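Shown here: the complex without one of its protein chains, the others still in place.
By written order: A and B. Residues from 1 in each chain.
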Amino acid sequence: MTWVSAIVHGILLGGVYALLASGLALMFGVMRIINLAHGSLALVGAYMSFLITEHLGISPYLSLAIVLPGALIVGYALQRTVLERSLRAGPLVPLLTTFGLLIVIANLLQYFFSPDVHSLDEGSIGLKAISVSNELAIPWFDVLTFGVAVVVLVGLQLVLRYTQVGRELRATAEDADTAELVGINARAVYARATAVAVATAALAGVFYGMRSGFDPNAGASELLYAFEAVVIGGMGSLWGTLVGGVVLGVAQLVGAQINNEYFALSGHLVFLVVLVARTALGVRGVGFRIRFVRRSVA
Amino acid sequence: MSEHAVAAPAFRVERWTWVSVAFTGGLTGLVALLALGPVLLSENSQNNLIQLYFLVTLAVMWNALAGYGGLVSVGQQGFIGIGAYGAVFFSLQHSLNPYLSMLIATLIGGVVAIPVALVVLWLRSGAFAIATWVIAESFAILVSLDPNPAIGGGTGTSAILPFNLRYTPEQRLHYTYWAALGTVAVLLVLLFALLRSRVGGSLQAIRDDEDAAASVGVRVLLGKGILFVIAGAGCAAAGAIILAWQLSILPLGPDSIFGINWTAKMIFMVLVGGIGTFEGPIIGAIALYVLQTYGPNGGVWYFVLLGGIAIGFALLLPRGIWGTIQERFDVRLLPVGYRLRQIGGAR
Partner (left out) sequence: MKPLLSVDELDVRHGLLQAVRQVSFEVGEGETLALVGANGAGKTTLLRAIAGAHRPAGGRIRFDGRDITTLAAHRRVRRGIALVPEGRRLFPGLTVEENLRVAAGAGRDGAWDLERVLEVFPLLAPLRRTRAASLSGGEQQATAIGRALMTNPRLLLLDEVSLGLAPVVVERVYESIAGLLEGGVAILLVEQDLARAMRVADRVVCMLEGRIVLEGSRGELTREQVTDAYFGLGRAEATA
């Protein structure tokens, strides 16, 4: 791999992280919840897709038609049962319950599916690549994944900006108490947000499963990378998540270019540098909308 | 104007109630008794108690961070690893006495905590949690890449040699037992003194309401910084004990010395015992110890149970066993904090 190749693949890798991270950013932006079980839920999505493709013989892409609605329901239920109570119990509690969920899910997956590696078949697209030069070939599947990430982020952004559901979500995120006073059912809003977040996680899990093999303990690293992407991009900012993912992906692959073993470490280093720089400069984060504070003429 | 002159009730501030005097006395006696462990108890019991001691250490440290500082760290395992690897390094590479190495490793843990604190303490809770995790992972990777044969890289290392050169297995057991008990005792006393001091008062103020505390001049960051350094050293001490206890360590993987499972256990202990209380983590450690010893033997179901119980407590008993008891019965066993006693009134 050349440097250019590392950067290009790093950008595409950023798309994978952004897809996984979009749900994290949503949940944090709306509810200030850090869902440590997000990666586990993505993995469940991959395993569900595996079961469906095995038993129904359809492609993983088609399996999404079942996996996604299922994930929406699971997310809604998760919020109404566990996360809602966690939120009420205190600001630290959701961190603790989602951590418990992470442990439980990982181990249950291990029990039901064994520690063996499984994978999903991405179909013929997996064999095609754009041949840019002798050293640079861009796999179509990676482009597809990046595209899906962009579509999800654009979609979420559009819903937030232009629909009543999105307005309610933003209002509730800013002031849940007052939102209730203008007729918004805050608990339903939160549940919708979690439902969408889990659905994006499942989507990310299926794509991850097509991209590489997975086992019950997989995704632990990827989860951390997704979190890094969210934090680099400015927590709760959707576009920031894409920027963060790309920054991380590029850092990781450029680092790997120097030495194969430096893959994760270079990502961590860039992550920490960004955090320190941001704290030192007092900047809130990449991707935050720059607000024009206009003093209106009264 | 109203004719009533309302007499304000007189209050007396109490720190030591007879209950807490009795309990503190009892606790000191218990520690003294436990110190006789190597003489009185079987090898198996000593082994088990060492485990209990380092679990208590970890629980108390995590609670100090989260319960008193509001800092939810998902990366304390980084310090555990530093303690363990530090102990190996100094005893293998520099041929120092392993127990001395353990002490040095503890101090290194505290020292490393300082630059880490400078990076993370300014972050808000979400970013803070992730950052601590990233830092722990980074330590693990750095260790796994270290070519030094004493460190052993990705395949891990062991302290068998430095121990066996100097001590018989029985001696190692005894000395490790005392080291473990000593560590717990020292940290508990240190924390106790800290909480009763002015810093401690400000820490509890921070825990109760950070903004209000800051507005009356409490040096919030300094208080958190002190906690973070103590926790760094304390977790390193636990890591050193763990090394002396299990002898072999690995750097990578969830079950390794740098593994995320340590955080899982710390969260469990603190949640079940009672976050933000002094006695809580001790109870939580005992609960985990019981689960480990008498529950399913490691593996999948052990962790499912662990996670499930943690979730259950978070939802149903968020104040933990001790927190709930404390609230229900207004009991304070150790004199941290103040009781307001109305003179001439009931209670």
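We adopt the following convention: a contact is a pair of C-beta atoms (placed from the backbone, for glycine too) under 8 Å apart; a residue touches a chain by one contact, two chains touch by 3 or more.
In this text, all values refer to a predicted model and were calculated from it rather than measured experimentally.
Within the complete assembly, A:Ile184 is the residue of A:Ile184, A:Ala220 or A:Leu269 that touches the hidden chain. Summary of contacts with the chain left out: across A:Asp121, A:Glu174 or A:Glu261, the touching residue is A:Glu174.
Listed here are the chain A residues that touch the chain not shown: 164, 167-168, 170-171, 174-175, 177-186, 291, 293-296, 298.
Operating definition for what follows: only the chains that are shown with their structure count from here on.
Between chain A and chain B, the centres computed from C-alpha atoms are 33 Å apart.
Interface of chain B with chain A (complex): residues 66, 70, 72, 74, 119-120, 122-127, 129-131, 133-135, 137-138, 141-142, 145, 254, 260, 263-264, 267, 271, 275, 300-301, 303-304, 306-308, 310-311, 314-315, 318. Across the complex, chain B is touched by residues 28, 32, 34, 36, 82, 85-86, 89-93, 95-97, 99-104, 106-108, 110-111, 217, 220, 224, 227-228, 230-231, 235, 261, 264-265, 268-269, 271-272, 275-276, 279 of chain A.
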